[in-house]
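Dropping a structure here in structure tokens format, bear with me for questions.
Yeah, one chain of the complex is gone here, protein chain that is, but the others are all in their spots.
Every chain is named by a letter (A, B, C, D, E, F and G) in the order it is written, and numbering of its residues begins at 1.
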Amino acid sequence: MKEVEISKAILNKYNERLVGHLDNDVVIVGAGPAGLAAGLYLAKSGVKTTIIEKKLSIGGGIWGGAAGCNVVTFEDTDILDEIGVRTEKQGGLITADSIEFATALAYGAKKAGVEIFNLIEVEDIILIDEAVKGVVVNNAAVRTLGLHVDPFCISAKYTIDATGHPAELVAMLKRRSPELFPNQLQEHFMNVEVSEAGVVEKTGQVFPGLFVAGMSVCDVYNLPRMGPIFGGMLKSGRKVAELTKDKLGI
Amino acid sequence: MKEVEISKAILNKYNERLVGHLDNDVVIVGAGPAGLAAGLYLAKSGVKTTIIEKKLSIGGGIWGGAAGCNVVTFEDTDILDEIGVRTEKQGGLITADSIEFATALAYGAKKAGVEIFNLIEVEDIILIDEAVKGVVVNNAAVRTLGLHVDPFCISAKYTIDATGHPAELVAMLKRRSPELFPNQLQEHFMNVEVSEAGVVEKTGQVFPGLFVAGMSVCDVYNLPRMGPIFGGMLKSGRKVAELTKDKLGI
Amino acid sequence: MKEVEISKAILNKYNERLVGHLDNDVVIVGAGPAGLAAGLYLAKSGVKTTIIEKKLSIGGGIWGGAAGCNVVTFEDTDILDEIGVRTEKQGGLITADSIEFATALAYGAKKAGVEIFNLIEVEDIILIDEAVKGVVVNNAAVRTLGLHVDPFCISAKYTIDATGHPAELVAMLKRRSPELFPNQLQEHFMNVEVSEAGVVEKTGQVFPGLFVAGMSVCDVYNLPRMGPIFGGMLKSGRKVAELTKDKLGI
Amino acid sequence: MKEVEISKAILNKYNERLVGHLDNDVVIVGAGPAGLAAGLYLAKSGVKTTIIEKKLSIGGGIWGGAAGCNVVTFEDTDILDEIGVRTEKQGGLITADSIEFATALAYGAKKAGVEIFNLIEVEDIILIDEAVKGVVVNNAAVRTLGLHVDPFCISAKYTIDATGHPAELVAMLKRRSPELFPNQLQEHFMNVEVSEAGVVEKTGQVFPGLFVAGMSVCDVYNLPRMGPIFGGMLKSGRKVAELTKDKLGI
Amino acid sequence: MKEVEISKAILNKYNERLVGHLDNDVVIVGAGPAGLAAGLYLAKSGVKTTIIEKKLSIGGGIWGGAAGCNVVTFEDTDILDEIGVRTEKQGGLITADSIEFATALAYGAKKAGVEIFNLIEVEDIILIDEAVKGVVVNNAAVRTLGLHVDPFCISAKYTIDATGHPAELVAMLKRRSPELFPNQLQEHFMNVEVSEAGVVEKTGQVFPGLFVAGMSVCDVYNLPRMGPIFGGMLKSGRKVAELTKDKLGI
Amino acid sequence: MKEVEISKAILNKYNERLVGHLDNDVVIVGAGPAGLAAGLYLAKSGVKTTIIEKKLSIGGGIWGGAAGCNVVTFEDTDILDEIGVRTEKQGGLITADSIEFATALAYGAKKAGVEIFNLIEVEDIILIDEAVKGVVVNNAAVRTLGLHVDPFCISAKYTIDATGHPAELVAMLKRRSPELFPNQLQEHFMNVEVSEAGVVEKTGQVFPGLFVAGMSVCDVYNLPRMGPIFGGMLKSGRKVAELTKDKLGI
Amino acid sequence: MKEVEISKAILNKYNERLVGHLDNDVVIVGAGPAGLAAGLYLAKSGVKTTIIEKKLSIGGGIWGGAAGCNVVTFEDTDILDEIGVRTEKQGGLITADSIEFATALAYGAKKAGVEIFNLIEVEDIILIDEAVKGVVVNNAAVRTLGLHVDPFCISAKYTIDATGHPAELVAMLKRRSPELFPNQLQEHFMNVEVSEAGVVEKTGQVFPGLFVAGMSVCDVYNLPRMGPIFGGMLKSGRKVAELTKDKLGI
Partner (left out) sequence: MKEVEISKAILNKYNERLVGHLDNDVVIVGAGPAGLAAGLYLAKSGVKTTIIEKKLSIGGGIWGGAAGCNVVTFEDTDILDEIGVRTEKQGGLITADSIEFATALAYGAKKAGVEIFNLIEVEDIILIDEAVKGVVVNNAAVRTLGLHVDPFCISAKYTIDATGHPAELVAMLKRRSPELFPNQLQEHFMNVEVSEAGVVEKTGQVFPGLFVAGMSVCDVYNLPRMGPIFGGMLKSGRKVAELTKDKLGI
């Protein structure tokens, strides 16, 4: 029956992809701008990379521009040209359509070879020999409903927290070992100039096996928040890709 | 101040785009597979086209594949090759990654020149001289909260209901003039073979100025539902683009 | 890594079982007393049988006895002795512990070889050549959250609606073809004497390919409701097993 | 089309007003009695002033009088006579209709030239060179729904926290720099005599660029709460206008 | 004690006003634009008039302009000049600030002498000798919580349904006597030209003792909806005031 | 009109009673067993006493007995005989019907002359010259809905916290002056023997002007919880009445 | 252990009472004014009577007077004097305190010997030989949570629907046999004069074995609603007691 053939094709293909990506070089949590950019550059270099996203759709905070006005800004066209986003100069800024930016970036990352699992939510970290070795995940709908159901595990040589403001993985470390991150995990007051540069500069490893990229960096280092300007996010993603490739010897 | 410059750039650019698209050749409601495909082909032909989407992200029912297994199926690679989606043969079917499909399709439509406004929800139809002449819309967040706030209007020579199973625009017509659509607006029991063909065949105008495409077609004509197979959706979108171009004399 | 080995073992085994049961002789919707009894007797005869249950746990209305007093009643020990439930005479009735009854029945069905998928919810019916040929299903958590995600399909030569009072599958038929079931789908006022016999007598096929068992029978035929007496439920399940085996020529 | 002309007129006018008020002399957060009074006196002196209000309507806690009995009290008619509110002596007190008071005050502020944006919610503070330089805001409906959408910015030479009991802006400062406000931000037990005088006396600057007025003053200085007596609120608003005008050299 | 004096002043004053307005010449349900305008013109002529409003604030759908852009439109400045709203010509339309319009109108009505009770919700109609003789009301918070608490009554020689789209009072008549209003109570598709005139023309008595004004007129006569243009609302309010004054012989 | 006469009679009578009880000798917060008993004995001695209860009905935790089995227990019939509750000996205990107990106690208190206002919720304490001088209250429905509406005040020479486990008034003192009550406000583990005696013994004044009675005593002194045995509650209520009468010199 | 002795005493006593009242002469559903009055007069005559109430407390709509002003009205002191409620003349009406009225009535009914089970909700009717023979009930908390748990049964020679406006038992009959009650079950517009008399006159049997009393009478016969005047309720309760005693031959 055609209906069953379709079901079989999907279930088998998905299981093959999911089981095939339980072991990774790098696992990225969060398919927002920094996570997608990190995935794009890692996959381009042939690193086996999986992105975990708890929502059904990807793109994080890109879609709504500012207050729902779906336009985003940048300071230059670096990376945008590479992924094929059309831009416009407006005063000293570059603007682009937020939907074009979100889809071009994700499409670029997919074409480069990154694997993305949506509707999968991180519950916890795998910690072996005092290093992060991947994440404990579950069906996001099951978790949202508070059903009492066990998770499964996705391992990686390196894990990237690209979860944005909550810095979810860092927060899990801090909850059990508060001394590791004595500061509150929060961004500082809005200041674009300081933060566009700072977020890239501070992108890096914060615990053996765990890197931060994108707005998670602001939380960990109490950098200012930025609003709808996305160049720092992309560059932070690219930098974390470079750093993990170095670790992997690529 | 940089923060204010960013805000100005976004607010001005958005207002320019929004006000610039209050008059259209075609307005499409729903940025799912059929609506995006319709937008893609209309924009390619230079038709001034706007898509309205009430969610923050686009893609409709594509993202989750079947039951969250993010794989989608097709019967052939028509249109997919054109928008650059990588496919694989599996038994008698074609499979693709649902995230790649969603982003490639939307990115393709944007590059072709379609305008998309997300987080905008249709409240009603504009009816002048017994023909649909566009839609009455509002901020989707304002509406979800049930705030008592008036809408605004987006006009078009032709309007396409690509809202999927609710067939929202047809339902608005039926609520006031039940005799126009005496059948219940609902899809029939699952039967893929019958429906992949039927949905394309029945795509068309259902009231002066109003066309249906995608799953809305199934609702209006009580065709079977289909599940996660998307070829019919794309072809329905392409067909409705052809039909409206004919009307526009393009 | 041990964590990943566990994940692989579970995901692969589950996919093998699920894909292996997309085609069935009989699919039963609802793992309450009638559905489990039907599954027990079908599996005992070697019929390939799958039970679909939308909740995380099985047992339907058995667990709470009356108003949470976890005792259930029967008129005789038929079937109970067979599945190993200890009973007690109390006046003219037989009582048993509801937890013992629920677990013995489900455990018996599993040992007989029935496949049960919990947390899977029926969305629709597959209708081919005017006969029910299985069900359209989805992840129950995804559905409860109202996420826009497509379903998959489970086919069967015969389908049993053991969904209890909502008679969900019959209701789906009735929604599209009200003339098939002109009565309201509802049980009548409480009357145990009339209904314990009637529910077994009326158990049977209601549409090509579709059978009803258990409280669904009461809804379709407007039989009285019964309360916490379960003999009729078990016998209805056993009878529907006999009827479908006849159809299958077993 | 008339419908589209109306939409254009509104969208263009709103964008002109909003973009025109992204830079201000003074921004006031909260359109309750103190915020409106501050706006009234600032605008009367020609200061470019914008009030941000997260609710759809303005007036804060004025509308309901005490427990919904829509009468408010004052100790004298100062300011009330000026804005045209009819009063009555009742014992040693002055009473007025709460609806008349709310609308006369807001109408007076508007006529004086203040700009008010309702349905806009403050998310954060802009902090440059260790001084508050405005606020980070968003669509209040988008925020209430918890949508992942970036904010925009409204700058000002001076910012007034007139948010009432939560003292929202002071609380944002305190969350990141608890040492700045070591006391809990809360009003003390009810004591009208002490507080009507105290709230005016303590109205002032609490951090470079940030002033408090109205009930926010009580929170910051742990003054007693007051209930439905509004003279202190109005005078606190008038005083903060004087103080910021001094700073502006007006 | 000062605190108790304030409480006494408010409770006594409110009780005096409320009990003093249990008998009226005219009671208006709904303090939106049409209800406030009706109240303004009735009170100006010395008619004893009470407006009942279930929300805490008045103004109905005025505050949010279109989609939260707080600008409203008119076709001429009639009535606006009278209540002191500043306007601006924009294309063929008149625009005004929605907050200025809402507060000027309500303040004008109050100054003219109308009584307004907010947070009071209509539960039912008083029907004596086959004529509407007032309304049955309750505390709106008590009703929202579904508490089992009886209402009280406000009588009037004439009652005006200015409840907007739900046309609440007409709907109560229709629920018990469907034959009185055989049409569905709903506005028709958007068409500003037709409706700005029609809503004024059709304003009038729909049952002995009961008048409709504002958007309730559109519901009763299935006139088109209008969006954020408010001239018709004001004129409908003024007309219903004239009609009821005629009935009262004033 | 009869309907309006009824409304007038109720509104006037209620206002007279409420305004007449804004000044009291004693105000009791909570109409559970201890609060009602305190009210009964105070009113019997002619003390002007008002009980405030946030729920619509009185009786607190009496109605449901244990887990909804509506039977309550006592160690002796003291007080019960006085208020006319029929009892039964069962083992070493006294049992009574919980509904009979709740209604007899409240009816007795009313007959003795206590004033009770239900649906009124305490928001805060009035503190003058470092002594509690009454409570700040509001409409409980308005508060439950979180409406922004000011409270009113009820003064008393002495205030009794009979709010049960939350010890609401003590908690308000502690929130602003944690040093006054360094212990957590919580009852200890269940131990009936210890607590039936202890709760009476510790009943008394905890701050100038503020007394505790009933389960609030357990919270303040960390006494064990008791479950459905009510003798201690009644005796604590009687004792607090004696203590406040002493203070009042009665 | 004292704690366990208390538990045993309550559980045993409750089970004895509940099981002892599974068979009754009369079962009354709803412990509002009419149900309590019916219970009072039946029990006074020695009829074995049980009242079922789904809420935790009894009293129905008495507690809140009008809009929370806890005063109730009557046309005479009949029955009130009998149960010991103090009244006051106010104009042509009698007023009483609503809390005194609720508790005196329930206490009177209890003393007369009626059994009341609170927190028990009616699910359905027992219908044997075309006559109502009692009710199907469940734990009200279990039902409110929608848990899948079976009910139990309480039988009676005669059943009284005193459920107020929903007329719950009549509605259950009507749902299955709409022809029995062709009118909508709803009260008519407010008209006190007509209804105070009508509700008593129409009190009576509506189906073999089923009587209606109180506001349920208004629903069945479309009598006007009444508001906070309770004489008719009490007299309806007394009348239904007389009618059922006649049937029982008492």
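Please note the rule applied: a residue touches a chain if its C-beta (ideal position, glycine included) is under 8 Å from a C-beta of that chain, and two chains touch if they have at least 3 such contacts.
Just so it is clear, the structure is predicted and the values come from calculations on it, not from any experiment.
Engineer: For the full complex, can you list every visible chain touched by the one that's not shown?
Structural biologist: Per the touch rule above, the missing chain touches A, C, F, G.
Engineer: Which of these touches the unseen chain: F:G35, F:G60, F:G108 or F:P151?
Structural biologist: The one listed residue touching the chain not shown is F:G60.
Engineer: Which listed residue, A:I51, A:V85 or A:C153, touches the chain dropped from view?
Structural biologist: A:C153
Engineer: Which residues does subunit G use to touch the chain missing from this display?
Structural biologist: Against the left-out chain, subunit G lists 1, 3-4, 6-8, 10-12, 15, 18-19, 22-23, 56, 119, 126, 128, 133-134, 136, 139, 141-142, 144-145, 147-149, 152-155.
Engineer: Need a quick check: the contact residues on subunit A for the chain that isn't drawn.
Structural biologist: These residues touch the chain not displayed: 124-128, 136-139, 142, 147-153, 172, 175-176.
Engineer: Counting contacts across the full complex, list the positions on subunit F that touch the omitted chain.
Structural biologist: Residue positions of subunit F that touch the missing chain: 60-61, 63-69, 184, 186, 188-191, 222, 224-225, 227-228.
The definition used in the following text is that only the chains that are shown with their structure count from here on.
Engineer: Would you mind naming the chains that touch subunit C and likewise touch subunit D?
Structural biologist: Common neighbours, subunit C/subunit D: A, B.
Engineer: Count the smallest number of chain-to-chain hops linking subunit A with subunit F, moving only between touching chains.
Structural biologist: Minimal hop count between subunit A and subunit F: 2.
Engineer: Between the options C-G, B-D or D-E, which interface matches B-C on more than half of its contact pairs by residue number?
Structural biologist: Of the listed options, the interface copy of B-C is C-G.
Engineer: Centroid from C-alpha atoms only, then distance subunit D to subunit G, rounded to Å. What do you get?
Structural biologist: 52
Engineer: Cα centroid separation between subunit E and subunit F, in whole Å?
Structural biologist: 43
Engineer: Between subunit B and subunit E, what's the gap in Å when you average each chain's C-alpha atoms?
Structural biologist: Here subunit B and subunit E have centroids separated by 39 Å.
Engineer: For subunit B, jot down the residues that touch at least 2 other chains.
Structural biologist: Residues 3, 6-8, 10-12, 15, 56, 63-66, 68-69, 119, 126, 128, 136, 139, 141-142, 147-149, 152-153, 190-191, 227-228.
Engineer: What are all the touching pairs of chains?
Structural biologist: A-B, A-C, A-D, B-C, B-D, B-E, C-G, D-E, D-F, E-F, E-G, F-G
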